[in-house]
Each structure stands twice: as structure tokens, then as C-alpha cells.
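The complex is shown incomplete by one protein chain, all other protein chains being positioned as in the whole.
Chains here go by letter, A, B and C, matching the order in which they are written, and residues are numbered from 1 within each.
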Amino acid sequence: MMDAYTEAVVIRLGIAILLALGYWITAATGKFSFGHAAFMSIGAYTASILTVKFDWSLETSMLVSGLTAAVAGAFIGWIALRLTILYLAIITFAFAEIVKILLDSWDYAGGASGLFGMRGTTPQLLAICIGVVIVYLFFLTRSRKGLSYEAIREDEQAARACGLGVTRISVEAFAVSAAITGVAGALSAHETLIITPAQFGAPQSLLIILFVVLGGVQYFWGAIVGAVVLTMLPIWFDFLEEYYQITYGLLFVALMILRPQGIVGSGTERRFTMRALARLSPKRGKADGDG
Amino acid sequence: MADLQLRALDITKHFQGVAALAEVTLEVERGSIHGVVGPNGAGKTTLLNVMSGFLPPSRGVVELDGRDVTRLAPQKRVPLGLTRTFQNLRLFGGLTVRENVLLGQHSRARTGFLSLWPLRTAAEKELDRAAEHALEAFGLTEYRRRRAATLPYGLQKQLEIARAVSAKPRLLLMDEPAAGMTAKERLDLVPRIRALRDEGLTVVIVEHDMEVIGAVCDVVTVLNFGRKLVEGAPKVALASAEVRTAYLGT
Amino acid sequence: MLKSGRHTLAPEQPAAALVSGTPTLQVRDLRAGYGRITGIDGISLTVSAGELVALLGANGAGKSTFLRAVSGMIKPWSGSVHLRGDDVTGQRSDRLVRAGMAHVPEGRRVLPTLTVEENLRLGAFARRGDGDVDADLDGVIARFEPLRERRNQKAGTLSGGEQQMLAIGRALMARPTILLLDEPSLGLSPRLVGEVFALIRDLASEGLTILLVEQNVKQGLGCADRGYLLSTGSVVMTGSAKELLADPAVVGSYLGARGRDA
Partner (left out) sequence: MLIQQLVNGLLLGTTFALIALSFNLVVGALDRLNFALGETAMVSAICGALFMSQLDITFVLAFLAALAIGAVVAGITFLLSFRFVSAEYHTAPILSSLGVGLVITSLVTRVVGSDQRRVPSVLEGVRIEIGPLRIVGDQLIILSVAALMTVLLYGFLNRTPWGTAIRGVSDDPDMAGLLGVPVQRVILLTFVISGTLAGASGLLTGLSFHTVSPFTGFETTLTALMVIVLGGLGNITGGVVAALMIGVIETLTVAYLSATYRDLIVFLLVGITLVARPQGLFTRNTGVVGRV
């Protein structure tokens, strides 16, 4: 058994990983949402209402959360994904704000003062969720569907010419992404034990983006790296807590200038890594030279 | 009656009030190689974009095998047997050569919501073999793992055709396939296009290069200022007085 | 492809250059490219005052890359560019315009939402405050008569030929000492191609120094004093236009069937 503190850290870490993996799916198609916290809050409120007011089990409520978030994601995706990246940014941005306003004035769910009465979650449940998502991503990235995500990220017109239903594929990716984010929201609500609309504001959305952008979009495990780094940093350096906004802000700025492709992966220059690896390990270098 | 595979009827396309195409009709016979030529700005590429679904026409109807496809999105025309290439290459530069070909097969593969189960069906194995064949046929096998963007220009052009053919189309629209090619590459292009036709493909070529058009086409349509000028066998059409005027001035 | 690597037909410096002293444009051993892909691999070239020099080669030979590296659109990897004796290697395009180099890129690139007049005036941006801009504007419009009635029309609505005229006229507004023209005939009908080359000849006969990049060897050499032939990023042959046109290797490799027909 873990002590309570370790357990809390592990759960927080797990939720961050789940959020990052969920976001990675839409980022893989090149579509960046700026309001994923909205799907988190939809998931959190759905699950909490079901467990607190209807006494459902967390497992079932969690699945319903995922489904609700997926529906919301499909709807927003359908509006926004036919348009350009800037529009997608604006619409998702605004969507998160609408959800916040609606929750703020929804008295049944506690309004601005929030909802409480949840009974907690376990690291095991979280581990199962992450496991399922990782297995899904493992197969996804090796399938034609995963390939079509990359194709859309590269060139939408060419993808259309190849017969790819770009909107359908991106909406599907967006909905799956929202579902996973919704489940993460449900679990996080049962970890914090009280949820308020304010928790799911723009800073939360930005944090989720930062996980993936820091990690890199190229491989899904990059997102895990980003989530782990950004969750552990404030725990290791607790002085960051006070300056977290400035830190995150500066992190965004520095990252975009120095490594917009993230820690993991090499962006467009895939071969560059091979060269870097070749330089690091003499064996590989030789093999490269021969070939 | 001629067996028409593609009909573009009275196509008109306005861009901000300026007509790029005015009531142009193009009838493509099954199994033919149909050339579309004309001076720059004549509306050739616009016509090709309308036929492939990348631009909706302001007026007019596009029929594929007798079916009205005017409002159908480009990706929905692919399963009906229509694919295209682009004037300026549109490859997935960051993906490998083989992945580009696999994407060309998209409309033939299962891609539904749950289609990522790793067990591969016989049909999918067949597709993989088809991809290898396509690579082989276009001389790309040795580059299959290279990123498409790193290929030399000529091979990129080949890859684009290989990708388009991988959808097993019955009709291929080619937008200036000879653009940017050396004289030698242009000469190689002619038998290659003929071979596509001999495999049962109908080909529509938009092209600047009269030599390629003259050598390969069964029928040529000449456009000028968005209107159809002449149509007919290349020798006759290209030699007509109207065409000489359009190209050379008085 | 040519059999031998380098095939110099004439001395590097023609008589004209020796007379006028410092060449207008001198490029030495320029290398440049995109990403990791080499576009041009050590090109040296000289254009003397009043000369019309043609840079020829098939697509992908590196002609446009060369012009882009010379005019500051991309940073050269190594080598040097001297404009009237001053080292201008790797300088930004707007500085080079002020130093007297005007580059009309491939595809004309008029600014579509600006009017014809605004396009022309922007061509003289570096000369703001110099009172002759209005006079030059009238001069350019007099030269390209069809632009007169379109003066207040958005440039994006012009035809291809008109856009090419506007692009050249706009470059002249900077009062360049050297004009770089990248495939001015691209995408124009043969009739318009004839007009554009007549214009280039006129400009040259008025004494403007021109570096012309062309894919069409016959047209390009037809109006040039000297030519450089490029293949896969290097100069494979150079000489006077007459000599190059008469060389069977040139005719064989570059003109192909087309050249014999024409």
C-alpha cells in the first residue's frame, strides 16, 4: 500500500497522463483545441452528479462522462473542424467559456460555489484507464487510421484527393479525444472531491496543451513525458506554485522559440534524429555509413 | 452513341464576378486520353478542379458514369473511380514513399470507427501486395522507406501518379504532368500515360506542352478565356485557325 | 546531360566587362539550398554593366535557388555576392533593393489587394521622399500602356500578361542598376511570351543590366549577350550567346526535339 501522499501524487500524475494522451489524439491530426478543459468539466460534472445525486458507481458514471464529452466534442468538432486552424482555436476557446458560464448559473450543480460529496478514486482504476488508452493508441498508430491522421496533419487537400473524408476523420479523432478528456475529468473530480466551474478555465486548457506541446506531437509517448514533467515540476520545486502562471507563460514562450516540436520527436526533420543518434552511438554511426 | 464516362455540362465558374469558365462542356469517352489545352488563364485547371470536386461550379452539372456528382466532395468521388494529380506536387512530404501509396488506397481499405484491430484480413494483405506492385511499377521500390520530400523531383512526380493509381480509379485527371520535367522525362511520360490507358484507365490531361498532348491524346479540347474554342483530334484541333490566333496572335 | 563537366567556350570575362572595370554583379562559388537539400553547389557568375546575361537550365537545375540566394530571399551557405564591388552576401532583400538590385520572381507575384498604382508606388518604397517617383510612375505607365486604364484597379484582377508587365514595371520603379528576371515567360501564351521578350530586349538596349533566368534555352539566348548553362546546381557551360547556340552539345541536351521543331 502507498501512503496517502504518494497515492495523491500518483493519481494526479495519472490524470495528467490521461489528459495528455486524450489531447494527443486530436493534435495528431494537426487540430489544436484551446478549450479542452470544457470536456474535462463536462466529464467531471456528469460523473459527479451521477455518483453524488444518483448513487451510481464511479466506473459506470465515468463511462457515461466519456460518452457525454464525446457527443459535445463531436458537435464542436463538426462546427469548427471544417474551418481553418485559427477558427478552431477561437471556437474551442469560446466553447470552454460558454460551458463555464452555463455551469456557473446551474444551481442544481451548485453554481459557482461548486459540487461536492464525491467519494474518491483509486490508482488502480486510473491505471486501467491509462492502460486501455495506451493499447488503443498502440494499435491506432500502427493502423491505416493512424496513417490518415498523419496525412491530414500534412496536407488536407492531398488527403481529400486520396479519398480521405477529412472532416469525418478529424471529428472522430476530436470526439475520441474529448471522451478520454471527459473520463480524465470524471476521475479528477473524484480526486479533488469538490469541483467548481472556475477550476476548468483557460489555465487548465493551456496546461493540457502544454503537456502535449512540451512532449511533442510526433509520438504519443511524448505526451506522457510532457505530462510527467509538468506534473512533477511543481511538486519537486514547490516555490513554483506561487509563480506558476509566470513559469508556464515563460515556458510556452521559450518552448515555441527553442523547440516548437517538443522534447520528444524532431518535427519535420525526422532524419535529423537518426543523425543525432548516429553521432551518439558509434555502432549506429558505422551502420549508417555503410548503408 | 459514344460511351461517355465523364460529362461536364455547361460549366460556368465565377471568381469574384470574373468568369474563369463560361458554359464549357467536356465529354470524355471511356478508354480515351482526353487533352485540355489553352493559354494560361484559359480555365484549364479550374475545369479540372470542378471535375474533381475541389471547386463547386457556379452553374452546370458534372456527371460520372451518368450519375450527377456536381455537389459531391472530392473524397467521395474517389470511391466512384475518379482520382487526380496536382500541378504543384501535393505529396505527404513527411511520410514515407510507401505510406503515400498506402494512403492512395484509402478508399479501398476498411477505415471505419473500429478499424484498428491488428488482425489483418485477406483483403488487407491483398492491398499490401498491391502497394508493393505499385511501388515496383513506378520504380520506387528502393525508396519505399524514404520520406517523400527527400526524393528528387522526377521521382516525386512518379510517386504522385503511383498514389493516384493506387485508388484503382477508372478515370485519372492529370494536372500538367509534364510541368517542370526535362525534355527526356517528357518523352518518357508519353508511353507511361499510354500504358495507363491500356490498363483500362480513362485519362484527362491538362497540359501546356503541345508535344506531349499531340503525342498522347485521342481528343483535344482547346480553351481560351474560359470558353471552348475547338475540339477534335489533336492534329486537326491544334492546327485550326482559331487556335493559332489564340496562341500566336494575329 | 553533358559528357564533360566544364566546357568553357569563351574567356570568363568578355571585352565589355574589361572596359567598364568592376562588374555590376559578381557571384563567387555560391552554395545554397533548402533544409538539407543542396540547390546550388558552387556557382560563379559575372554580369557587367549594360550586359544581358541569361542563366539557363531545366527545371530543378537550381536557377531560381540561385536568384533567391543572390537577392537575399534565402541565406547562402557559402560563397560571396558583390554588387558593384560591395560585398552584399546574405543581406536582406530590402537592403539589396536599396543597393540597386531588383528581382522579379517567378510567377509575377503582384500584390493582389493593392491597386496597380499602389503596386508601382511600393516598387519605389526605398526611394520615398525622392521627388521623381511621380515622374517615374508616369514613365512606367507610358511604357506599359494597358496598365493606364487599370491604374486604380486591384492588381489581382489583371490578366497574366498584364500582371507580368506590372511586375516588371514595379521593379523598374526602384531604378535598379541590375534587374533579375526569373522566368518572365512562365505560364504565358506564346504571343505574350513574344511581347515579354521584346520588352526585355528594349530594356537591355536602353542600357539596363539584366540577369535573365530562363528554362527555354532558345528564347533566353535569343536576346542575351552571354549565357550560363546550369545543370543540377552547377554551371556546366558558359560563353557568348552565339557560341552557345551554335554548340551541338547545347542543342542536343537542352533543346531536344522542341528546339529542332521551332
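Criterion: a residue touches a chain if its C-beta (ideal position, glycine included) is under 8 Å from a C-beta of that chain, and two chains touch if they have at least 3 such contacts.
Values in this document were obtained by computation on a predicted structure and should not be read as measured data.
When the full complex is examined, the chain removed from view is found to touch A, C.
If you put the hidden chain back, the residue from A:Met2, A:Ile101, A:Ala127 or A:Ile235 that touches it is A:Ile101. Screening C:Pro23, C:Pro105 or C:Gly161 for touch with the missing chain picks out C:Pro105.
Taking the complete complex into account, C:Ser93 is the one of C:Ser93, C:Ser159, C:Thr177 or C:Thr232 that touches the chain left out. Listed here are the subunit A residues that touch the chain not shown: 32, 34, 79-80, 82-87, 89-91, 93-94, 97-98, 101-102, 104-105, 202-203, 206, 209-210, 213, 243, 245-246, 248-253, 255-257, 260-261, 267-268.
Across the interface with the omitted chain, subunit C contributes residues 71-73, 92-94, 97-98, 102-105, 109-114, 118-119, 121-126, 128, 156, 170-171, 174.
Here is the rule we go by: only the chains that are shown with their structure count from here on.
Comparing per-chain C-alpha centres with the mean over every protein C-alpha atom, the closest match is chain B. Measuring from the averaged C-alpha position of subunit A to that of subunit B gives a distance of 40 Å. Subunit A and subunit C, compared by their mean Cα positions, are separated by 51 Å. Here the CA centre of subunit B is 33 Å from the CA centre of subunit C. Looking at subunit A, one finds that residues 271 touch two or more other chains.
Residues of subunit C in contact with at least two other chains: none. On subunit A, the positions that touch subunit B within their shared complex are 136, 139-140, 142-148, 150-151, 154-155, 157-166, 169, 172, 268, 270-271. Those residues of subunit B whose C-beta lies close enough to touch subunit A in the complex are 52, 54, 73-76, 78-79, 83-84, 86, 90-95, 99, 102-104, 106-107, 109-111, 113, 115-118, 147, 150, 163-164, 167.
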